[in-house]
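One protein chain omitted, others in place.
Then we have chain A:
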Amino acid sequence: MAGPNPAAPAVAVPPARRRSRVGKSGAPRRTGTAYLFLAPFLILFGIFVIAPAIFGLVISVTDWSPYKAEQAFIGLQNYIDLFTPGSITFGDFWQSMGATGIFTLLSVPVMLVVPLLLAVLLNNKIKGGTAFRAIFFAPYVLGVAVIGVVWRYVLDTQSGILNYLLGLVGLPSDLPWTVDVPWAWVSLVGVTVWWTLGFNAVILLAGLKGISADLYEAASLDGAGAIRKFFSVTLPGLRPVMLFVTTTTILASANMFGQSFILTKGGPGNATRTVIMYISDQGLAQSNMGAASAMSYILFAVLAIISVINFRLQRERAE
């Protein structure tokens, strides 16, 4: 539900599709064998991803309630409501989409740049590099509930250690880290970066290791300095990996739920209530399954468009 989940992006298939084109040239028997090996995954994927997704689409055109014996088909009414100002869901839905957008815009650049710098640092043969890698990755293994509760103690307005430390160095010691904006956004982004940067860093580090040392050597011979090498060798070499990291990070940020749910409760008012929070509230807590499914599909459409644009932009340069 939150944090970068590498299994989540259904839209991130293109690289695999490209590879499968190569397979087509093989004999049909070999294709059959491949499908056989893929079967265990495909069956689970079908049951837990494809089937619920189709079911969700069905739900979104009904006034679904888990308690009724029969569900009424209401066409696109749920979708129309979401685009009709003044409807019961319109204001809250788009407000939560906006909150999600703010979070994504604020968090994605940080979650790309910081792990990239970290990966470059770790890629140098420094003493204790493995230990640092483990340390940076460590928060990622914690659940969102754990990091949420821990940070609530740290970020408490009156009793939190962060405000206490700020006070010690003469800065304001009453900042509402989880209570008011913009501080709540700073906290949410900061906590998320701290929590998940290790994951992106490890992927980028693997990408860095894949860049041939010959290229750096050649660049050195041509007189390139460290900065020039970073921009002319490292970054272009990382493009395929960057594509993956950017896509998963955007999707993960757009699906943010736990941090807001635990740290800010969506407050102040509903300013930090993300769209996933609103959808889960509508669908699971209030049993407005139809409306919630329609919202999910709109979110899906938006994310699909963003992902396609992202692919287009980065692929053109990559190839």
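Methods note: a contact is a pair of C-beta atoms (placed from the backbone, for glycine too) under 8 Å apart; a residue touches a chain by one contact, two chains touch by 3 or more; residues count from 1.
By definition in this document, contacts and distances are computed from a predicted model.
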Per UniProt record, name of the chain withheld from view ["Coenzyme F420-reducing hydrogenase, delta subunit", "CheW protein", "Carbohydrate ABC transporter substrate-binding protein, CUT1 family" or "Linoleoyl-CoA desaturase"]: "Carbohydrate ABC transporter substrate-binding protein, CUT1 family"
Per the touch definition above, residue among A:Val179, A:Ile211, A:Ala224 or A:Ile306 touching the missing chain: A:Val179
Listed residues A:Leu82, A:Leu112 or A:Leu155, member touching the removed chain: A:Leu155
Residue among A:Ser65, A:Thr84 or A:Thr130 touching the omitted chain: A:Ser65
Interface residues of chain A (partner: the chain not displayed): 65-67, 88, 152, 155-160, 174, 176-180, 265, 267-270, 281, 284-288
